[in-house]
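Omission of a single protein chain aside, the complex is shown with its protein chains in their original locations.
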Amino acid sequence: MKVYPSDDKNASFVRLERGSDMLNSLTEAARELGIDAGTVQAIGAVSELVVGYYRQEEKEYLRIPFPEHLEIGSALGNVSLKDGRPFVHMHVTATRADGTTVGGHLMEGTTVFLVEAYFRTLGGPAPVRKPEEDLGLAVWQ
Amino acid sequence: MKVYPSDDKNASFVRLERGSDMLNSLTEAARELGIDAGTVQAIGAVSELVVGYYRQEEKEYLRIPFPEHLEIGSALGNVSLKDGRPFVHMHVTATRADGTTVGGHLMEGTTVFLVEAYFRTLGGPAPVRKPEEDLGLAVWQ
Partner (left out) sequence: MKVYPSDDKNASFVRLERGSDMLNSLTEAARELGIDAGTVQAIGAVSELVVGYYRQEEKEYLRIPFPEHLEIGSALGNVSLKDGRPFVHMHVTATRADGTTVGGHLMEGTTVFLVEAYFRTLGGPAPVRKPEEDLGLAVWQ
């Protein structure tokens, strides 16, 4: 992982390691950078993608693997606290060789080819995620 | 609506209310936060989506409703002034249970399931939207 911080340490570019797990690497970056609350966005390419779709009535994620080379058209998300540690929530859209797109909630199992990420701290108290029964998700309280 | 501001008030995370109209809630948030000019981005999920496609020659929006549960893969936009008030212009891409995606210009009629938004002020004079006949749209002058 290569990190290019701003002088005031409130923002950083990060290039993730080829072959690493995209979600885990982003989480690791947030923790190394000491970001409890912030925004994160990225572009690049992956050699395989796993996303989730949340079934709102069943309150469960459907896991959707795309075992193919894809461009990351957009990866947009945030960092907040869950179980006392920085947690990355990120959604992606990815594009194929014919220009069509797929996407969803970024899950483990996504392999980095080249990912250029940008982190910026919120600069205030971090939202904390806690399970909310009504939604079936851990959300900002 | 839950608001998590930065200490300098230049940025905020905002969790929108479940069941609220996404576009109207974002506009309300921008006005409550006193943002005349800024950037806004969000991820989350909606229980229905309405987007627009601008017919550049006919100079009119086509309204495209998606009455289904969708992930918000990316929501990207800005706040500027229109008719003297903060106005949110936002585009979204959304993802389905099979990972395919749809999207367009965010319109009223989109219902929040869970939306986590991030606002950041520009910190300078706000662009002002005024109708431009050539485009048929209210754009920054």
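Order of writing sets the labels: A and B. Residues in every chain begin at 1.
Here is the rule we use: contacts are C-beta pairs under 8 Å (C-beta built on N, C-alpha and C of every residue); 3 or more make two chains touch, one makes a residue touch a chain.
Note that the structure is predicted; figures quoted are calculated from it, not measured.
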Absent-chain contact - pick from B:Leu16, B:Ala30 or B:Met90:
B:Met90
Which of B:Lys9, B:Arg55 or B:Lys130 contacts the chain that the document leaves out:
B:Arg55
Even though one chain is hidden, which residues of chain B still touch it in the full complex?
37, 39, 41, 51-57, 62, 64, 66, 74, 76-78, 80, 89-93, 100-105, 122-127, 134-135, 137, 139-141
Omitted-chain footprint on chain A covers residues 2, 4-8, 10-13, 15, 18, 41-43, 45, 47, 69, 71-76, 93, 95-101, 113-114, 116, 118
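Here, only the chains that are shown with their structure count from here on.
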Taking the mean of the CA coordinates per chain, how far is chain A from chain B in Å?
21
